[in-house]
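Below are the structure tokens for one structure; questions will follow.
The other protein chains are all here in position, but one chain of the complex has been omitted.
The block that comes next holds chain A.
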Amino acid sequence: MPDVQVLVNDFINKLRKRKIEGSQATSRQTAELLRSVISQTRVPYTNQAGALIDAVRAVGEQLIAANPVELAVGNIVRRVLHIIREEDLSLATAAVAGLGLSSVSDDEDDSERDNHPVLSAAVVAAAARSTLRPPSLQTLLEDVPDSGAVPHTSSSGGDSEGKSKSADKSSRSRKLKHDVIEALNELIQDITTCHELIAEQAVEHIHQNEVILTLGSSRTVLEFLCAAKEKKRSFRVFVAEGAPRYQGHLLAKDLVTRGLQTTLITDSAVFAMISRVNMVIVGAHAVMANGGVIAPVGLNMVALAAQRHAVPFVVLAGSHKLCPLYPHNPEVLLNELRSPSELLDFGEFSDCMDFGTGTASPLLHVVNPTFDYVPPKLVSLFITDTGGHNPSYVYRLIADYYSADDLVVQRRPPTAS
């Protein structure tokens, strides 16, 4: 599959050079790339899911390593792995159900079903299902964990197949790939439409004559505010400009063209204005498993100001921003330092920063971090495409979207290398 490798390398280069910006674009392109990887992968007769998982994982590792700060890449890789597992499982259970039907003529009678082959198949299916779920107290005493992880799931499919006719095999392998690609298309669709889904909820949160504060620019926030405006809510928006990139200026302009009352303030004026604000609505870069938020720089300050004045701090995030990892030292490890040219004009300050003139290191340092970490206790509400959630509920969403095996396995190789 040489052409896929070209695509992968191309994408990796873009990620490295930070040519792709924004988690939405990144995640959509990642999903599209993985879709072509899957469609190009030749699957063997047995253990098709395993082959697909290996292929996706191999590509995923490279992508994650290309830009570890862009968490959306890892999220989508894990989502795809989860989708493969799920589709494989649904096929396996379907096969088991078919088997049960063929071997036991009367499946209405429960006592009839207690004979051995059907029973073992049912147990296998149950075991496979539980591997997809995160471990829980219920399964603590049952003996599925870890021996029956990935290989078990796929071998269960192989077992049931061995009993059925061989003609089934090829159709099934094609079906798995087909189903996975179908599900991936849905995922891409979800990513592109998540703005609308989030914006639909705007009227529930923004009320008449309220004052909303936001910082920087986020497309989700823009759509959210406009959706409320379209529903005939009249409200004011304070936009903090979001230094050093001043994307707040662009947001303010967009809002004004859509007919919203807008006030532009500097970032440092947030504390001065917060007492007049009813709600803070911001976008996010990523939402971590503990409910903490990786957000554009300056938002931690806004969150603290909001907490000081008991103003609700609402974060809008599409489900592709949910990251199943816990932040370790996020201020440093999940941050990115951008070019100092955004802060200072090189012409004027080049003397202070010039490495060529002095023998020692320059006296003036410019640090321009991109992200802030907002701890979960400062967040009042997450609005995702599935509705509003408390920060302590985020782990539950993550359990829905990712399977537990992928978190660990996916993380080990990059840290080891």
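The definition used in the following text is that a residue touches a chain if its C-beta (ideal position, glycine included) is under 8 Å from a C-beta of that chain, and two chains touch if they have at least 3 such contacts; residues count from 1.
Please note the rule applied: contacts and distances are computed from a predicted model.
Student: With one chain of the assembly withheld, which option in "Translation initiation factor eIF2B subunit alpha", "Glutamyl-tRNA(Gln) amidotransferase subunit A, mitochondrial", "Exosome complex component Rrp46p" or "E2 ubiquitin-conjugating enzyme" matches that chain's UniProt protein name?
Tutor: "Translation initiation factor eIF2B subunit alpha"
Student: Check the options A:Y246, A:F349 or A:Y395 and report the residue that touches the missing chain.
Tutor: Residue touching the chain left out of view: A:Y395.
Student: Out of A:L176, A:I198, A:L215 or A:A289, which residue would touch the omitted chain in the full complex?
Tutor: A:A289
Student: Out of A:L137, A:A310 or A:L363, which residue would touch the omitted chain in the full complex?
Tutor: A:L137
Student: Residues on chain A that touch the omitted chain in the whole complex?
Tutor: Against the missing chain, chain A presents residues 110, 114, 116, 119, 123, 134-138, 140-143, 289-291, 326, 328-329, 376, 392-393, 395-396, 404.
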